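Excluded from the complex is one protein chain; the other protein chains are retained at their positions.
Up next, subunit A:
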Amino acid sequence: MRKRWTWFNITSVIFGFAFLYLPIVLLVIYSFNESRLVTVWAGFSTKWYGELFRNQGLLDAAWVTVRVAFLSASIATVLGTLAAVALVRYTRFNGRTLFTGMVYAPLVMPEVITGLSLLLLFVSINFARGFWTVTLAHITFSLCFVAVVVQSRLVSFDRSLEEAAQDLGCPPFRAFTLITLPVILPAVISGWMLAFTLSLDDLVIASFTSGPGATTLPMKIYSQVRLGVTPEINAVCTLLIGVVTIGVIIASLLTKSREVRRRRDEQAALGNH
């Protein structure tokens, strides 16, 4: 049955998208505003982008954020993947349910609590707060997201692939790196990207665990906004949106084209059988 476009459908789609994207579109538009006053339109200009690249404070914060995000995402991916493997493979060990619950708990834990508890930990062990504490904190909370993503892929992974590799003379660890890892790699990569984005836009946990010299971009933006929104902030946010959008589009294109190709190949294989 073909679905027709009725006025009701069209209106609800427009309202839905407006609800989701109107604020973002406004932000993007105002980032090209000539005027220093954010709410008054005074013609098109890209001067705030130029201004942005002369603002050393923002650039430093961006650099810290990227480093934290890259490092924490990478480490969280390794640990999260290992956790996922353990959870999927070893279905029978004492306290498995507890372990699973404990890996997932941070998913639903309010960020304020995660941040506060990490702060207390760092203070009590006398760990100087700065770049490393933010990174550690980000590893902690993004690890479980990676674990969830990788675990859902591993569940459908045919274990006999790894067994076949071992059977052909490959020791277990090498079998994992040569066979299992390449097969689940898309999930691992999307886990990494998820962790990277989470770290990139985290404000709450970073505020709790950061120290002098390790101000992340969200923290910087937030502190500046408290003094009043400047068009510079709009420009920075537009750039961030651009980066994230491009990343998401590339990722979805990659998975989609792979899926399409796979399906076409399978059809062809069935044909020449």
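The criterion applied here is as follows: contacts are C-beta pairs under 8 Å (C-beta built on N, C-alpha and C of every residue); 3 or more make two chains touch, one makes a residue touch a chain; residues count from 1.
The working rule: contacts and distances are computed from a predicted model.
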**Complete:** In UniProt, out of "Ni/Fe-hydrogenase 2 integral membrane subunit HybB", "Spermidine/putrescine import ATP-binding protein PotA", "Carrier domain-containing protein" or "Butyryl-CoA dehydrogenase", the chain dropped from the view is recorded as "Spermidine/putrescine import ATP-binding protein PotA"
**Prompt:** For the chain left off this view, which of A:G43, A:P110 or A:P171 is in contact with it?
**Reply:** A:P171
**Prompt:** Looking at A:V183, A:L203 or A:A251, which residue reaches the missing chain?
**Reply:** A:V183
**Request:** Write the list of subunit A residues that the hidden chain touches.
**Result:** 158, 160-161, 163-172, 175, 179, 182-183, 262, 265-266, 268-270, 272-273
